[in-house]
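What follows is a single structure, written as structure tokens, with notes after it.
Shown here: the complex without one of its protein chains, the others still in place.
Just so it is clear, A and B label the chains in written order, and each chain counts residues from 1 on its own.
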Amino acid sequence: MNGGEQTIIFHNKPRIVAGYGIVGPKEGEGPLADYFDEIAKDDLFDQKSYEKAECKMHLLAIERAIERAGVNESDMCALLSGDLLNQIISSSFSARELDIPFLGLYNACSTFGEALILGSIMIDGGSMQRVACSTSSHFSTAERQYRYPLELGTQMTPTAQWTVTGSGCSVLCREGEGPFVAAATVGKVVDYDITDANNMGAAMAPAAAYTIATHLKETDRKADYYDAIVTGDLGIFGSEMLHQLLLSEGIDIAHVHMDCGKMIFDEKQKVHMGGSGAGCSSSVFNTYFLQKLHSGELRKILFVPTGALLSKVSSLQGESIPGIAHAVAIEVE
Amino acid sequence: MIDNKAYVELVKKTTPKSKELKTLPIAFAVGGLICCIGQAFRLVYQTYLPIGKMTAASLTSITMIFIGSLLTGLGIYDKIGKVAGAGSIVPITGFANSVVSPAMEFNREGVVLGVMSKMFVVAGPVIVSGVVASIIIALGYYIAGLF
Partner (left out) sequence: MDIFLEFLQAFAVGGLICLVGQLLINYTKMTSSRILVIFLLLGAALEGIGVFDAIESFAGCGVTIPIVGFGATLVRGAVRSMHETGLLGVLTGGIVAGAAGLAAAILFGFMMAIIFKSRTKS
């Protein structure tokens, strides 16, 4: 990667040796129920508050992923985590319970992509042997932070998305079995002047389009190179916008495109445009996609978590919503 | 790639709106119904209690606020609101909902700094604008009365 380029090719093949994904009860009623490693019966996780519940869920995902990788906590070189709460408390409070050096990250809902890229760089460069990458989100903590009290009788606008209660963790190793991270494209912040905080899909689609187009150009690949191009949480409308944006560049991804936010809920669940949140892409990637990669049904995927970098304050001050998306190419031999 | 301006236009043009017309009759019906419930209470209070018209009206408001608060506490009001929209926001029960819901939301942060201090995060503007408007209008009458 030189200045001006955004894509990194990993020559030492950092392996995703294990992954684990937990979701809440509503997500567990969706179409991906059979793939999730764990579905909580109650989204309070036996805790006293939803913030504590999110921490518990996040911690569980990290611990189980490490356990599944067959290594000890003390063997881990770093934990790269993020979430949506102020000061990323669910990540840092999870790390409080763990004996692992911690690097907290924030890229909104694309944080999981950021974590995978940084983890892969550390392993590929030889400075670390094993790192864990995780993110989480919780409907009830996000709702109170970004929107309204839970009991307030408001209506969701038609373009709104439902924050996924879920957490996912991947364990990356220098040695071992599993799909490997082949390349990654670090996204730039793209702002297309969308101001409606209830239309996040539309706000993030341009960022996803730029990252995907840049990735394909810099690797000299066609969209068909991948069995699936998987965006994080663009939702139904955002996905449509992504297709249109890329078509204007002469790239047609409609036939290989999947979106975690679209996949995780059923239309009947009345979540309008689909799921969103930092835990949306990580819980779906670590369950559905890792399983499909292991079974060989998918051999090459471009995983593109998307994020909307807004806050309640920036929205109130009339700022538009900057988007970000990172692309991670994951392959099996 | 499509530029900012063209994109904003595209989003405006293609944003899904389909369900918007459906919400209007529901808002009308639920809003009307809540008013009728109030009307029924007022009728009962006026007929069976030895009180004046003004007191009966106050008592009706208090009753409706109680109903709105209780339904919020029981977790029912937000479900009504999801369907009824403005039909359950605009009546005084909706005002009660906007006071009770943040108070409940923040009870995990304690009674003083949670419940008490967050109670008016949604409804605060209503009180402030109402009191300010009442003072401005009354002051207008006062000044007009001086001449």
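The rule is short, and it goes like this: a residue touches a chain if its C-beta (ideal position, glycine included) is under 8 Å from a C-beta of that chain, and two chains touch if they have at least 3 such contacts.
What you see is a predicted model, and the numbers here were worked out from it, not measured in a lab.
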Identified contact with the non-displayed chain, of A:Leu152, A:Ile194, A:Cys280 or A:Ala325: A:Leu152
Touching residues (missing chain, whole complex) on chain B: 20, 23-24, 27-36, 38-40, 42-43, 57-58, 60-62, 64-66, 69-70, 72-75, 78, 82, 85-87, 89-96, 98-101, 103-108, 111, 115-116, 119, 122-127, 129-131, 133-135, 137-142
Touch list for chain A against the chain that is not drawn: 24, 26, 43, 50, 139-140, 143, 148-155, 157, 165, 196, 198
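Here is the rule we go by: only the chains that are shown with their structure count from here on.
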Approximate Å spacing (C-alpha centroids) for the pair chain A, chain B: 37
Chain B partner contacts - residues on chain A that touch it in the complex: 48-49, 144, 148-156, 158-159, 192-194, 199, 202, 206, 209-210, 213, 237, 240-241, 244-245, 248-249, 273
For the chain B and chain A complex, residues of the former touching the latter: 1-2, 4, 7-8, 10-11, 14-20, 23, 72-73, 75, 77-82, 84-85, 88-89, 94, 97-98, 100-102, 104-106, 108, 122
